[in-house]
Structures are given as structure tokens and as C-alpha cells.
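With one protein chain removed, the remaining protein chains of the complex are shown where they sit.
So, subunit A:
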Amino acid sequence: MSGIAKPLKIALGLAIIAALIIVPMNFNRYGLFILSQWAVMSIAAMGLNLTLGYAGQVSLAQGAFVGIGAYAAAIMTTHGWPLPAAILVAIVLSFAIGWVLGYPALRVQHHYLAFVTLAFSTLAFLVFRNESWLTGGIYGISNIPRPHIFGIATNKPLPFYYVCLGSLAIVSLAVWWLIRSPWGRAFMALRENPLRAQSLGVDTRRYTLMAFAIGSALGGVAGALYAPLTQYIDPVPFNLSLSLDLLLMVIVGGAGFYFGPFLGAMIAVLLPEWLRFTEGYYLMLYAVAVMLLLIWSPTGILGILDRYLAERRTKAASALRAVAKSRLETAQ
């Protein structure tokens, strides 16, 4: 992305943010719901992008953390607690469980890790479904209230969309700061060459656990927003396919790119709406498109863009070199 001039980038960013605030004002209820869902899923995908894209640890459990956050929020807010408190609990809970889930990552890598997290996903789903004293079992939890923020009720779709968008903004800033901090660099060192990172004095053990815990905590945040968004939760949305969907979002957008999850979540959430006319064939087409994309560019859509820009830069640079060389030659 560094091929675009900086002021242009800032202007583009501001335009997108302004559009996200202004354009939905005359959206209908359903449009706002979809857009809010995009914001929530972006948060969850950003968490997974930290774990997978930056730290290189495969996780098939992000959907379970969204579930944990959603149930924490649903249980607390239906018992009269305010949503911010519930979000805090969701963060702490997901962080702690994510930390523990990181321990297998210290021993095994790649596909083994994928299966451990897959197993965890299944176990979490079973707990959501079977522990009906806590989670309402298959009947779920209904009438989840939406919060009052600074005294403003967010029952209507538009105010709650702003709650989701605001949360997305806060999380985005936090993640932006994190990946530019020494922590973010340590995560990337972990992904690129764990052995070397360790010999350079990076505490790989701690950072691996951290990558899992922080990524999971963001999943928890997403869940805590998901519950008041839908106002009703049951175990079904939090099964393994949500984890797979989130993984595909990160991969399609571009794992390890800051803007990857936003794009991936947009494609996964909005595209089905635009492709309504394909009816039931949508998921099939989506899956085939993902395979084609992966064959072309395993680093996702932003990977293609990145390569294109890098190519243009090297072309421009070699053109400059050629000019400089011919000048040198004529000078001689």
C-alpha cells in the first residue's frame, strides 16, 4: 500500500470513515443490520489476523471466542449489568481461555495446532448447547437489551450501528498501535523465523501465548457486540463453520495485512446480499472463488495489490536507474 502518496492515503481513509458515518443514515433496518454485522465480524477477523496473519499461529477457534463473548454479554446484560461491563468480562474471559489454548501452540505447530483449536471449537459448542442452566441450551437467550451510551438509548438500528462502528474504530486504533509496537514486531518475528527470534532474545513462549490471548480477546469483543446486535443468541451461529468463515475472511482479505480483515469481512458479509440472485448457489460460488484466489495469490486480495504496487515501484526504480545510467554515460 506504500505506493500511494501519503496525503492521498489520509484523504482516502477520511473519506471512507465519513462515508461509513453518513451514508448509512438513510439505510433501512436490514441494511444497518448487515453493516453492523460487518463491523462486528471485522473485529473478530482482526483478532484472528493478529494470531494467524502476524504471529503465524493457526487457529480454528475464533468462532468459539465470539460465542464466549456473546454468551458472556447475553447472560450479564439480561441480568441487568451494563454492556461495557459485559465487554470487559468478555475480554478478560476470552483472553484467559485464549492464553490457555495457546499452550498447545508451544508444543505443536501448523496442522496439529489447527486440530487442537478445532477440537476446542467443538468442545465450546457442546458447552453452549448442553449447559442449559447457564446458556439456555438449544433455546438460547432472548430479549438481550441494547445499551444506553452516555444516556442515549441505542435500541434503534442506527444508534446501535454507531456503537458497533465506534467499537470497530477503537479496536482498529488499538491494533494499529499494537502492530507498530515492539510487540507487533515480536509477533512478526515469531511468524517469520521463531528460532531466530528466540536467539535474538524474543521470549517466543510469552509472545505465542500473547498472540493467542489478544486475538481471542478481540473475538470476545466481537461476540459481546454480536449478542445485543441480534438480541437473541443460540449455539448454532457459533459452531465450527463460524471459525472457518472467519479464517477465510482473514485469508481472502489478506493475512498479515492491516486492512485484510476489513476487506475479508466485507466480502463475506456483504457479498451474499449482492449475490442474492444466485440463490442457493452463493456459498458454492464463494468457495470456488476462494480456491481460485488462493491458487492465484495465497496472501489474498491485498496480496495481489501489494505485489502489483511492488512491481510498479521496481519498474519505476529501474526506469530511474536506466535514466541515471544513460546520464552517466553521456557525461563521460
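Methods note: a residue touches a chain if its C-beta (ideal position, glycine included) is under 8 Å from a C-beta of that chain, and two chains touch if they have at least 3 such contacts; residues count from 1.
In this section, contacts and distances are computed from a predicted model.
Colleague: Consult the UniProt record of the chain that does not appear here and report its protein name from "Formate dehydrogenase subunit alpha", "Amino acid/amide ABC transporter membrane protein 1, HAAT family", "Paraquat-inducible protein A" or "Peptidase M48-like protein".
Modeller: Record says "Amino acid/amide ABC transporter membrane protein 1, HAAT family".
Colleague: Just to verify: which one of A:L8, A:I22, A:I295 or A:L328 makes contact with the chain not shown?
Modeller: A:I295
Colleague: Using the document's definition of touch, tell me which of A:Y30, A:Y139, A:Y232 or A:Y281 contacts the absent chain.
Modeller: Selected residue, touching the omitted chain: A:Y281.
Colleague: Of the residues A:I10, A:L126, A:I170 or A:A324, which one touches the chain left out of the display?
Modeller: Only one of A:I10, A:L126, A:I170 or A:A324 touches the chain omitted from view, namely A:L126.
Colleague: Can you name the residues of subunit A that touch the chain not displayed here?
Modeller: Touching the chain left out of view, subunit A contributes residues 58, 103-104, 107-108, 110-112, 114-116, 118-120, 122-123, 126, 129-130, 240, 244, 247-248, 251, 280-281, 283-284, 286-288, 290-291, 294-295, 298.
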